[in-house]
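Removed from the display is one protein chain of the complex; every other protein chain stays in position.
The first chain written gets the first letter, and so on, giving A, B, C, D, E and F; residue counts start at 1 in each chain.
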Amino acid sequence: METIPLILSILFGTAVASYIVGKLNYLLKVGTSIVGLLWAGWLFLGLQGTQSLYSFKVLGFDIIWRMNPLSWLFGMIIFGLAILAAIFSGSYMKGKERVDFYCFAMCMTVASMFGIVVSGDLLSFFFFWEIMTWSSFLMVIYYRFEAQAAGLRYFVMSMIGAYAMLTALLIVYAQLGTFSFDALSAGWSGFSLALQIWLFVLFVIGFAVKAAMMPLHTWAPDAYTLSPSPFTALFSGALSKMGIYGLALLFFVFGAGKLASNVVTIQGISLPGYILAWFGAITALLGTFKAIVQDDAKKLLAYSSIGQLGYIILGFSLSTSMGVTAGLFQAVNHAIFKGMLFLAVGAVFYRTGTRKLSEMGGLITRMPYTFFVVLLGIITVAGMPPLSGFTGKWLIYEALIEKHLIFLAVVAFGASTAAFLYLYRLIFTIFLGQRPKRFDDIKEVPWMMRAPMLVLALLTIYLGFYPYHLLDLINQAQVSMGIAPFDLSHSMLFNSYGNVDTMTVMNIVAVVFFIVFILFNTLYKRSRKVGLKDIHTSGEVPGEEINLHYAVDFYQPFARGVSFFLKRSVSKIYASLADNLEGFFDVMRYIYTGNGQTYALFVIVALAFLFLVKDLLV
Amino acid sequence: MVDILSYLGYTLTSFGVLFLLFGALGILRMPDVYNRMQAGTKATTLGAVGTIMGVGLINPEWFFKTLIISLFILLSNPISSHALARGSYRSGIKMWQKKDIDAYEKAVQESEENEEAA
Amino acid sequence: MYLDPVLMIALPLFAAFLIPPLARISKGLVKYVPVLIIGFNLYEMVMLLPHSMVKPVIVVIAAWAPPLGINLTIGPLGNILALIISLVGFVVAIYNIRFMEEEPNEKYHMLFLLLTAGATGMVLTGDIFNMFVFLEITSISSYALTAFLRDRDGAEAAFKYLLIGSLASTFILLGIALIYATTGTLNMAQIAVRIKDVDPRIAIMALILLVTGFGIEAEMFPLNGWAPDAYSQAPTPIGAAFGGIVVKAGVYALARLVYTIFDFQGIFHFILIAGIITLLIAEMSAIRQKQLKRMLAFSSIGQMGLVLIALGLATTRGVEGGLFQMFNHAMIKPLLFLSAGYLVFYSGSKNIEDMDGMGRVKPLLSFFFAFGAFAILGLPPLSGFWSKFIILSETIRNGFIAIAALALFGSIIEAVYYLRVVGRLYFKAPHEGLHVQYVPKSALVAMGILAIITLIAGLYPDFVMVYLKPAAAELLDKTVYIKSVLMAGL
Amino acid sequence: MRKAIAVLFLGFIGYYLLSTFLLVPFGVVRVLEGVGLKYLQDGLQQTGAANLVTSIVVNYRGFDTLGEVTVLFLAATGMGALLYSKRPTERARQNASIIVKTGARILFPLIIILGAYVFIHGHLTPGGGFQGGAIIASGFLLMFMSYRTYHVNHVILSRVESSAGSVFVIIGLLGLAYGSSFLANILPLGTVNTLFSAGVIPLIYVAVGFKVGAELTALLDTMLQTVK
Amino acid sequence: MSRYIYSFLVFFIFWVAFTTSLQPDELLVGAVVALVIAFYTGKQFSEGGLGNFTARKIIFTVRYLFVFIWEMIKANVDVALRVLNPKMPINPGIVEVPTKLKSNVAKLALANSITLTPGTLTVDVIGDKLYIHWINVTATNPEETFEQISAVFEKYIKEIFE
Amino acid sequence: MIYYIAAISLILIGIYAVLVKKNMVKIVLGLTLIDSGVNILIVSLGYIQGKTAPIFSNPTLTAQDMVDPVPQALVLTAIVIGVAVTALALSIVIRIYDHHKTLNINKIRELKW
Partner (left out) sequence: MIYIFFGVIGLALILAAVRFILGPTTSDRVVALDTLTTISTALLVLLGLFFQRYIYIDVALIYGVLGFVGVLTIARYLEGGL
């Protein structure tokens, strides 16, 4: 059997098999999923560098599955995170209900994502895209009722996106008579400008929903928060990347990146790219601001994800070699660190049963490994050397500056810096400070959960030191997209030093960091133990119910400051739109008055109408 | 023979048709439903029988069938008139009367009482 | 190996006539009669498939070749539709085995059997008046079945259905009268030949009358006022049969009219527009429904709207998509109805809000409902995806992008209301004091069959499409149909 | 308001309907190749039935008639189902007079004979199974009207219905078995205009007559017992 | 038994009259039909059975027929005159008429005869009293009404039916 | 032609009853009126001037003397169907009356929206 269909069969088979055997035994179902994913992942590794192609016809439509470096890059993200998340789940899900359902949805999601990246035509792309939507929807609603509204919102927004995409791809089909990417690459420039713009907008809506780009992000925070943590890692790390993958396809494979570049360019960027760049930047900023005021650890990370995806989009939208590299690099990066962080938060939740930052504290001694992972994670997110985040962000700034988009660069930089405002809270509120009594007895999570987090942590360190290995892969992918490979000599950071020197920089930073870390810990050891309730406020003795943890309302002034901005919540606009629509539908249903005679009258009116327009019917 | 029958037939039919017309006229002109029935039953029955038997005479091979129809009309028309009169009366339709002559009213009351008792 | 196809009509009627004496011998046996007879029909249709795909099978009745006598014309289209009808009928008959305990239940089975037979007759017959007769058989059994439970709402729904259905009969009959008066024949193939010579002013009126009549059966807006009531108040399996059987026959008739018999192009645009309006209004109404089965009813109308859009496109691919959608809808909507029936039964309420937590109480039942919901939303890899995809693809390919967009908008509404229900099933705590019993095996088997077909047709759509292609071709190229019928007369 | 709308649209529809039907010339032969003319020309020798309407109804379009019989059967069944368990024992509030009762008693068998005559001669005279059945039912209606406790045995009626319907189908199936197709004639056509002619047509019409008579009677009885 | 045979004969005669044919196939079928229907309804069809076929009754029937036809023609001329006369001399009312007839058939015959003759219409028969709508009431006491309305018929009917 | 007008008028009157009359029995009567109208229309479509019923009851009759038999055959079927529908309609009305204690169709509209 061809490898690609084989992998797909394994993945889908695993989904079904783990559901079925899941009825029998817990270990069996988790085991089945892990084995299935490993097997598929192993086969997938063998696909690197091959041009494996498999095509057949369904209903007369050509279906093409193929492998290329870009697919392979994204495939790596999927499989890497999926396997780790599955292993993590092995412990995490133990004793939870409907694990069979969980495994099914998980494997289904992985399978569909893999399907997306191997698709060489729009039909199978869309087919898998839809499977991905519903299977991840099943995950979002895993926690029963509380998740329903979030799940529904996720699903509806996804459908809006998917249908925008569907419209676009059907228009393409109407124009070209085929769904194949190759034909679209060749045929795009032949479309009229208006059509190009339409297609571009529709595709962008489709992909932007999954990538949670503002203003289509409103599903993401709740969906991320409410899905089971191991899956959230996959969700934020890999699934949202499918939007990015789609954008990559749109810009560079379909050829939309050059859209209207002969008509209008702004600072050398085509107009859609420029607009998209702004959307990316605003998304980054908005995500960051929203993240700052969250009390829910996962929600915080969720908004952080939105922000990070904004960066990635920003990179892509520049359409330059460096921009794309930056985007892709940050995409991989984000998969790794957001995977880490979500798993870590999941681990904390696993032990404490809460996601509220304000309820936690002092876990550093109880969960040191997790602490370590979170620490590395926030360093990476913040884009500080020596970890991989630094490289990613640096590339983005450089790409922006290269195009003289100074203002955007400032925005991006601002958002990035602001990110630290929320990120450090993860450390402070969860691991530092006073530990509530009820958490005194908790232990570090089992190795089955520890290991995946640590693997990711090591990976981020590794990429921090050796970004080139990843950059190589990215370059291959870029070539396959028809973009000039990223020339390291263009980078301000990399041009004069070369590989070894970067390494040195990283090493220096690492050493400095390590010293700071030691100092920090020493300082912590010396610090005075403060009782949780011994702070007085305004001369009043706070009641028992008031938690005076310093994480509570820590950013109250800030939140108040940006409240104007935040209150205009897009999701509220959507909600009111939905309400109004339902109100409108409500009016429509009164057509069915319940009176049989009225229905008969409708028939007569319809007949009279047809008589009247009979000449049109000929 | 055939001619005589035919002649007879036409005569009969002519009378019949005429009586049908009288019947219809009676239906139209009589003052109340009972009197209309009087006119309708009698004149139209005779008229129909006459017409039909006349046709039976004109076409002697149809005679038996016309006879059956006539017998049927003779049997059924009075019955239906009676049923209608009784129905009308019991549904409360009053007679057009100069003087109050109604022996039936009491009988109806009695019979209804009997029915209820039964 | 197939027996004479006329048996597909003759046997159900025969069986129906014999049910009363059989019921006096053994009440228990009666409910297996429909299973047996419709099972036979199913067998026949499957066995005929390879033959009808090659060329229409003409079955002469009473030894008079068409157009002198009535004939059955079993082309690909008729065969496929009769197959769908028999399949749904068979499944529902299985479901009925343990469903209808209400007296006089032998009448219920009899009416159901005749409903199926009538619809089968409609799609097989080659004579337009005969089609009317079979339509009446179908409709009258539907009216009676709608009110079968003798409850308050059933009677109301049945009366509305009967009222509108009678108007449909009137218009159809008037249309047939015009056709006969101008062509001198009732054989559809011959009408198709002769209609060209008919004064177009008359022909278009005949078409309008017939389209209105059959549009009522096909649930075209605004002719579908009866549908939500009838669907939701009829006994559950009958609601399923409406969606899977009755409407299908109505749409068949509509398609036969506009494609084979008449030759007017403008009518296609009308059907297209009627389709999108039907779809939108139905979906908008569905989302505001409080009762589960009523919601399903509106959804059913919406689906038929999609079919009408497909038929209105009048392209090969579009018709293929429309037929595929009909097939899918015929599998999925009964699945939804059948599962909803027991959900309603066990929750003791028709209202959606009382379905809370049924997923925990009745997992398999709820699974079937959710499965059906996903399938009807057109989520891959279930079969609904492909038909929707083809239809939309053709809609856009023909330049009706706005219609496609509106249809997609309708789909989103559909997703909202279906997922709301699914959400309640799984994600809310069940009400207390639920009167939960064991779901009969026969019902689960019935639902299982439908679910499996939906899955297989989704994973391997070509398996279905192989048979739909000739059916679509039959509609778009009427010469084969006409020739094979009229040749049978020589 | 509703009235005005109804009148408006009905006027509209009426106008179009009438103007269309006026395009169809009245009272003339419009279609020379019509199937109706074929029946007129060949029907007599093809089916052996003097009454061409009957030969169309029972033979050429016998399939319709089978459907028609089914429709009536359906209505009877449907009514039986809908009005099930609503069976008061007495019909009218008042007894009919002795005149009506006696008249009905005498007329009843004669009407039944008339009905039998009509369906037995369906292929020769106007009428046939449906008309004969309707006459028989009207005989029963007469009895229902005259005797408030007159009962028909529904079991017998149902047996008649079932066997008559089955006979129709069996005759059809015999056509399939011994002839060329379902409902094909398998008997000799006989001499035109004699009772034993027209092949299976009289047999079918007798069956139809029984069936329709039984069904309409059952319908009437169910209805009358329910509506007081 | 005699009732059944009587009924069969009557029905068979009716059949022959219907068909107006003496062909053997018609007669055969007619016999079967008559037999079947006589079997089911013979008992209620006739009260007298074969006794109705006595010569005396037949003679009286024929005589009655002429009397009746004459009365009927008188009745109709009467009605015709009333209808055509614009002044319409009428004085309607319902009167009671006693009868000595016992059998139902006889009462039916009497009632019908009365209905078909001058200005009278049988509204009801209760027990041994007939209630007659009389278009021009000239008497109200039972003896007089009997004399004026039904006496002519009653003696024949008594002979024929009782 | 007068037949056309009469038949169509009957149909329209029937539909009017169906649309406007409040009493459900009257509505059912409206349906039967429609049926009669349609049947008259169909029969009159088969009528041919100066020709007689299509029954070869005596040897002198030939095919040229007769009207089109097909519409009569169709009407026979249509009548039976009409009777069936009417019967069923009435029984449904009876059921409705049982539950609602009224025949006013305006009061019978619980299934809506």
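Note that in this section contacts are C-beta pairs under 8 Å (C-beta built on N, C-alpha and C of every residue); 3 or more make two chains touch, one makes a residue touch a chain.
Computed from a predicted model, the values in this text were never measured in an experiment.
Visitor: Could you tell me which displayed chains border the chain that was left out of the figure?
Guide: If we consider the entire complex, the absent chain touches B, D, F.
Visitor: Touching the hidden chain in the full complex, which residues of chain B are there? Just list them.
Guide: Contacting residues on chain B, toward the hidden partner: 10, 13-14, 16-18, 20-21, 23-25, 27-28, 33, 36-37, 40, 44-45, 47-48, 51-52, 55, 58-59, 61-62, 65-66, 68-69, 72-73, 76-77, 79-81, 83-84, 86-88, 90-91, 93.
Visitor: For the chain that got dropped from the picture, name the residues of chain D it touches.
Guide: Residues 91-94, 96, 100, 111, 114, 118, 125-127, 131, 134-135, 138-139, 141-142, 145-146, 224, 227-228 of chain D touch the chain absent from view.
Visitor: What chain F residues would touch the chain not displayed?
Guide: Here the touching residues of chain F are 52-53, 55, 57-58.
In the analysis below, only the chains that are shown with their structure count from here on.
Visitor: Trace the shortest sequence of touching chains from chain B to chain F and report its length in steps.
Guide: Counted as steps through touching chains, the separation is 2.
Visitor: Going only through chains that touch each other, what is the minimum step count from chain A to chain B?
Guide: Graph distance in the chain contact network comes out at 2.
Visitor: Counting C-beta pairs in contact, does B-E beat C-D or the other way around?
Guide: So, comparing the two chain pairs, more contacts are at C-D.
Visitor: Based on the averaged CA atom positions, which chain is farthest from chain B?
Guide: A
Visitor: Starting from the mean Cα coordinates of chain C and chain E, work out the distance between those two points in Å.
Guide: Using C-alpha averages as centres, the distance is 61 Å.
Visitor: Where the CA atoms of chain D average out and where those of chain F average out, how many Å apart are those spots?
Guide: Here the centre of chain F sits 15 Å away from the centre of chain D.
Visitor: Which integer distance in Å separates the CA centroid of chain B from that of chain D?
Guide: Roughly 30 Å separates the two chain centres.
Visitor: Can you tell me which residues of chain B touch two or more of the remaining chains?
Guide: 75, 79, 82, 86
Visitor: Among the residues of chain A, which are close enough to touch at least two other chains?
Guide: Touching at least two other chains: 589, 592, 594, 596-597, 600-601, 604-605, 607, 611, 614.
Visitor: Pairs of chains that touch, anyone?
Guide: Result of the pairwise touch check is A-C, A-D, A-F, B-D, B-E, C-D, C-F, D-E, D-F.
Visitor: Quick check on the complex: what are the chain D residues that touch chain F?
Guide: By the definition above, chain D touches chain F via 2-3, 6-7, 10, 13-14, 17-18, 21-22, 24, 26-29, 34-37, 39-41, 43-44, 50-53, 56-57, 61, 64-65, 67-68, 71-72, 74-76, 78-79, 82-83, 86, 124-126, 128, 130, 192-193, 212, 216, 219, 222-223, 226-227.
Visitor: Which of the residues in chain F come into contact with chain D in the complex?
Guide: Per the touch definition, chain F meets chain D at residues 1, 3-5, 8-9, 11-12, 15-16, 19-20, 41, 44-49, 53-57, 63, 66, 68-73, 76-77, 79-81, 83-85, 87-88, 90-92, 94-95, 98.
Visitor: Quick one: in the complex, what on chain A touches chain D?
Guide: Residues 597, 601, 604-605, 607-608, 611-612, 614 of chain A touch chain D in their complex.
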